[in-house]
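Heads up, one of the protein chains got dropped from this complex, but the rest are sitting where they should.
By letter and in written order, the chains are A and B; residue numbering begins at 1 in each of them.
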Amino acid sequence: MSDVIDTTLRSALRHHAIDRFNADYADVLDQRRFAEWPECFVPEARYRVQARENAERGLPLCLLNFESQAMMRDRIVGATQTIYHAPYYTRHVIAPARITHDGDGTPDDPVRAEANYAVFRTKPSATSEVYQVGRYIDAFVITEGGWKLLERRCVYDSEMVLNSLIYPV
Amino acid sequence: MSDVIDTTLRSALRHHAIDRFNADYADVLDQRRFAEWPECFVPEARYRVQARENAERGLPLCLLNFESQAMMRDRIVGATQTIYHAPYYTRHVIAPARITHDGDGTPDDPVRAEANYAVFRTKPSATSEVYQVGRYIDAFVITEGGWKLLERRCVYDSEMVLNSLIYPV
Partner (left out) sequence: MSDVIDTTLRSALRHHAIDRFNADYADVLDQRRFAEWPECFVPEARYRVQARENAERGLPLCLLNFESQAMMRDRIVGATQTIYHAPYYTRHVIAPARITHDGDGTPDDPVRAEANYAVFRTKPSATSEVYQVGRYIDAFVITEGGWKLLERRCVYDSEMVLNSLIYPV
């Protein structure tokens, strides 16, 4: 095999690993295995859901902003046991990712990747509708348990604040 | 190449094969080459379209339930030659799959995979709309003609019965 193929191969394997991660991540949320969601992250990870307008202007306001895995676990307890809300299903369709920095996968040099997503919402006795579209901006690290998120920013296109964003995206 | 890469490579190649299959499958339906659709399956294959609520509760009711390739062929004859219905186009956007069991590809040990999908419908003189979102739950076997479905379950999120599901999903 030529060197070109070796380089491309490394790129393809990384791409595969991230796409595979995203498919598993979507499954955790869509199948409502919410307790597993914080396990997609390392303990010191950050997770944010932010409108595109704010993200592009560097403004700090976020819909959700968790600065550790512990905060994520807290939110899941709230979302599943405390918050009163109308039930809905979600379905994530995440496009193949693009690696923007092929780091070594340590916290000092994570693999950086992005992926466009569309999340569809289905309420009881209603048809499915577009809920949120946007872009994941991610930093991944490799751990004994496989690839985990060191950071995930969900930058969504709609300026409207969704008053019913209960579950993570 | 290290052993780690060999293992990852096998995983990546399987992933590639399933994504490739799903892209071809979508093309068969979206380009209305319906006569080719049963050929995506082996003769003894099963195909079901079922609401998530029923699937999760283990209830048997399905919108479509075909227990062999022959039943699929029969449906295609009905859909294309018999059933009176308003015409519509479909467009499948299927996310990268995740392999849930890396079997050897025989009927006794198929490769099991899942993929989220969104199907958009376009009626004449109308804009495109979300038609159905859900998850393929699949078992694949390898044949002389490449990978084929031994089973495909399409579990869709909306509880509403779509009164115009004419073509397979």
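Definition applied: a residue touches a chain if its C-beta (ideal position, glycine included) is under 8 Å from a C-beta of that chain, and two chains touch if they have at least 3 such contacts.
Note that the structure is predicted; figures quoted are calculated from it, not measured.
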item: Hidden partner interface residues of subunit B, rising order; value: 9, 12-13, 16-17, 19-20, 22-24, 26-27, 30, 89, 91-96, 118, 120, 122, 124-130
item: Absent-chain interface as seen on subunit A, which is shown; value: 5, 8-9, 11-12, 15-16, 52, 93-98, 114-118, 130, 132-135, 157-160
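Everything that follows uses one rule, which is that only the chains that are shown with their structure count from here on.
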item: Where subunit A and subunit B are represented by their mean Cα positions, the distance between them in whole Å; value: 25
